[in-house]
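Take a look at subunit A:
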Amino acid sequence: MQTFERPKIEYTGISKTIAEIAVVVAKIAGPILRRLAWFVFFGVIIFGCAFVWAVGRFVNPLVPWIVRDIIVVAGGLGFVSLVAMVGIWGERKVSGHIQSRLGPMRTGGWHGWLQSLADGLKFVQKEDLIPASADQPLFRLAPYIALVPVICAYVVIPFGASWVFRDRDVSLLFVLAMLGIEVLGVILGGWASNSKWSLYGAMREACQLVSYEIPMGLSLLVPVMAVGSISLVQMGKAQSGGWFNWLMFQNPFLFFAFFTYYIASLASCKRAPFDLPEGESELVAGFHTEYSGFRFVMFFFAEYAAMFAVSAIATIVFLGGWNSPVGDATSGPLWFVAKGMFLVWVQMWIRWTLPRIRIDQVMHACVKYLLPFTMILFVGSSVWQLYGSQFIFYTRFILGGLGLVMVGLFLAGAGYGYVNRGRLVGRLARKHLPGA
Partner candidate 1 sequence: MIETILFYIFAMIMVVSGLAILVSTNIVRMAYWLIGMLLAVAGIYFLLGAYFLGVVQIIVYVGGVAVLVVFGVMLTSRQLASQLLPRAWEVVWLICVTGIFLAGLVRMILKGPWAGNVKQSPQTVAEIGRSLLGNFIGPFELASVLLLVVLLGAAYLARPRVPTLGIKK
Partner candidate 2 sequence: MIGLTHYLVLSAILMVLGLAIIISKRNAIAILIGVEFILNAANLNFIAFSRHGIGGISGQTAGIFVIVLAAAEAAVALAIFLNFYHQISSIDIDRGNQLKG
């Protein structure tokens, strides 16, 4: 699978010169890039991070605030795009390995890590199709309403104690607000497609999203009560010192609040088992059936950016944010991104393990089970804070031990899977593909 014979196209004039130059450049640079793609890619990322750090450290007081803001915004957008691309690649690899196959293996060499880039290029050059009977301006508007608020949510998310674009008093509520605007983009996408199936997907999704915002907000109120501030930076700072200081282990109600928040955020991101809106076996693709090319990429980006945003909120609020588990020496953005990506990976794991549930089961789960449970957690946590804070040592010990046990089980499972990977994934698949 080495060369691909392109059908001969004859260019004339300027296009001919450009085409010839392009062919020569591709012939020279192709093999070099194929060898060095790994280095180039990571070199660009590391250089970008170093540049941002240097600007922050040395140039900061010297330039007007507008230049700083532009650089940070560009960095933030770059990070969101990177997260979305890694998320898409990770989704395909995780789904493949869970389904005893391998996922992308060719693009870029090692386990197809450039697959998202190739997918992006493919989408960008597709024909821009709009159904003739669709409402044109609204059809064009829908992906923007879905994507822009999710990117705006990254304005207040702190990656480190001082690595935040704008630190506000109400940053947690701001992120919730931004994730709630996405509903309108999805409804509009379903409506403007002028197709019955898209509309069904959009309506079901709107019911689900709006209903699950309530348990999400209530279970986020529990740590807000524990810390006493809605600011994400304050919540991160209150958890420094070690893994037993993380808010998840302070209080049995906080322990369960993490899981209810995680489940509600799964529904909020339209991930399985709540992914009826994009039910692949039912509605073709739900509300974004009629979208192709770059518009579809925007919906897709919105989904993966929202996945990382809710995981980021879960890590800051429950799992200690940027604080490392073993003391403060290495706390910083790397731990934050690692924890966030771990939670995103768990979301993918859940998606490809559990079956989809029906819309009435979705609503029952929210109103009959999740909502009363979060209310009990809320009341219990306030009672605990008033009367039970003398048990703090025992709870930290027990719950922290429970957390360690869970991590140990996870690592044991991962080790077992790694050791037996030949048998689990399938020797036949592994033998005949390169890069295995």
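Descriptive notes on the structure:
The criterion applied here is as follows: contacts are C-beta pairs under 8 Å (C-beta built on N, C-alpha and C of every residue); 3 or more make two chains touch, one makes a residue touch a chain; residues count from 1.
As a selection rule, all candidates are chains of the complex that A comes from, given by their letters.
Everything numeric here is computed off the predicted structure, so don't read it as measured data.
Only one of 1 or 2 makes contact with subunit A in this complex, and that is candidate 1. Put simply, subunit A touches candidate 1 in their complex at residues 135, 137-138, 141, 168-170, 173-174, 176-178, 180-181, 183-184, 187-188, 191, 199, 203, 206, 210, 213, 230.
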